[in-house]
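Removed from the display is one protein chain of the complex; every other protein chain stays in position.
Chain IDs A and B follow the sequence of writing; residue 1 opens each chain.
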Amino acid sequence: MGGPSLQVGDKLLLERQDLQQLFDGLSKNGYRVLGPTVRDGAIVYDELGSVADLPAGWTDEQNGGSYRLKNRGDNELFGYAAGPHSWKKFLLEPQMRLWQAKSTGDGFEVLERSTEKNLSAMIGVRSCDLHAIAIQDRIFVAGEYVDPSYKLRRENVFIVAVNCGHAGGTCFCASMKTGPKATFGFDLALTEVLDVNQHYFLVEVGTELGAQMLRDVSHREAHDEEKEAAEGVVAKCSRQMGRVMDTTGIKELLYRNYDNPRWDDAAGRCLTCGNCTMVCPTCFCTTVEDFTDLSGKQAKRRRRMDVCFTMDFSYIHGGSIRSSARSRYRQWMTHKLATWIDQFGVSGCVGCGRCITWCPVAIDITEEARIIRESESSHPTIISEGRNDNADA
Amino acid sequence: MQTLEPILAEHPFLKGLDPQYLKLLVGCASNVRFNAGQFIFREGEEANQFYMIRQGKVALEILAAERGPITLQTVGEGDVLGWSWLIPPYRWRFDALALELTRAIALDGKCLRQKSEEDHNLGYELLKRFSTIIVERLEATRLQLLDVYRAHS
Partner (left out) sequence: MRSDAMLTHVYRVERVRDETYDTFTLDLASSHGLGLAPFAPGQFNMLYAYGVGEVPISISGDPAKPKTLAHTIRAVGNVTKAMRKLNLGDKLGVRGPFGTSWPLEEAKGYDVAIVAGGIGMAPLRPSVYTVLSQRREYGKVFLLYGARTPADLLYPREFEQWQGRSDLEVHVTVDRALRWWRGNVGVVTTLIPKAAFDPTSTIAMVCGPEVMMRFTVAELQKRGMAEESIYISMERNMKCGFGFCGRCQFGPFFICKDGPVFRYDRIRQWLAKGDI
């Protein structure tokens, strides 16, 4: 502890057994600690009591429409990929009251919403999710209009990123250039190194605040071979990706292919359940609900996360603009990979693979993009498996 | 007496028509005028003419028993009224009512049909012009059919 003052960019070594000190330091400073934990057969993000709540020794096996936890046989704390939750759960809450109003003698009055400042520490944020948070920042904080509650939560969050050591079965952050190494947006970034006789974290200091928090945690300078070991872990991970996505000219590719018959094939399978939007860390669409209590004396406006796969989403003048499953699936995928780029300057996809894992019928965004791309070449793969299903599922 | 030739030539419907055909048409043409409130033709009557409107406004109506006469379309200066003379059974499908003082050139249908059979080039020139009008009418009617201003809820 103490020693020479820490700078942004420093790389230090933190022993596994000392990690709890970081948790303690955060709690002492008023942070609610959030991170991965095992629940209901998955690794989800929730409030953590201590390091003991982390999924030590767990890993996940992910593939299209499939997610299983498996025992690793060791004690690695972060030896898994992304689960069904993303950090938007805490930053862009699923459900939130916007304001309240009360009826008065001659009408009504809007009561200002109260905003509480809550300090939250997010432990174990992967690089893909850091990119996702940065993408949502562009929408909610960086433009002409600002979401005040998102901004407040964002300003009061302490981020401990984790550089992935194991790519998931559906991961493709390497293709999207969003990982596996965290390069920005964190206060501290950990790389877990576990082998026969050591278990430590290489800690990179990302901000002044990160440096401050680390000062009260036992750490020491990292030796060169320790730094190399950490880099090796990440390098190995980037070669293990479960999926790939060719992003060359993908915006123009999809803009050219709005009428590609492949959409009918996807529509034949898509249940329009919206799972993909719920697990996607960048999906941000919401709905607004207004209601009163039974007496009518109090009215509330609530914002709720919503899904573009519903008929209600595009409802206007007595009908839905996107009434077919085909148009709704196409909307989701072309928004994510193409129109998002025109809207926000970056892709909406961070390659986390959650949509592939959590789709009940295993629709794979990387496969759909690949087949559409190949349909333009002279030797396309099969566009449709001979289905004659009505695209208007 | 001044012939109708220059009057025919200046109507938009015959714009660009070769003067030799214009001369042929004059033989079938007559100057007509309808007062406000006068019927130009009625549903069911023999359709023997079409009218190139020079001035005024004409309402194309249909009589729907419970609703009275409904106006489907109005035509005015520069428009053409009536094409039932072109195809059998040569009967008017609608009423045409002059809403204001209306002046027109009436062209005799039997006369035109005969001249078109004799000179197919004349027939082609007339049909080219009529098909443009009919297509425009059809497109406009389809838009009317969509009833785009109705309330959806």
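As a convention for this text, a contact is a pair of C-beta atoms (placed from the backbone, for glycine too) under 8 Å apart; a residue touches a chain by one contact, two chains touch by 3 or more.
In this text the structure is predicted, and so the values were computed from the model without any measurement.
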Please identify which residue in A:44, A:98 or A:229 touches the non-displayed chain.
A:98
Touching the absent chain in the whole complex: find that residue among A:226, A:265 or A:306.
A:306
Touch with the missing chain holds, among A:181, A:322 or A:354, for A:322
So that we can see where the missing chain sits, which residues of chain B does it touch?
57, 59-61, 67-74, 76, 78, 97, 99-100, 139-140, 143-144, 146-153
Against the hidden chain, chain A presents residues 98-99, 101, 103, 106-110, 112-113, 139-140, 143-148, 151, 258, 284-288, 290-292, 296, 299, 301, 303, 306, 308, 313-318, 321-324, 327, 330-331, 335, 338-339, 342-343
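The criterion applied here is as follows: only the chains that are shown with their structure count from here on.
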Just the number, please: Cα centre separation of chain A and chain B in whole Å.
67
Name, in rising order, each residue of chain A that touches chain B in their complex.
317-319
If you look only at chain B, which of its residues touch chain A in the complex?
152-153
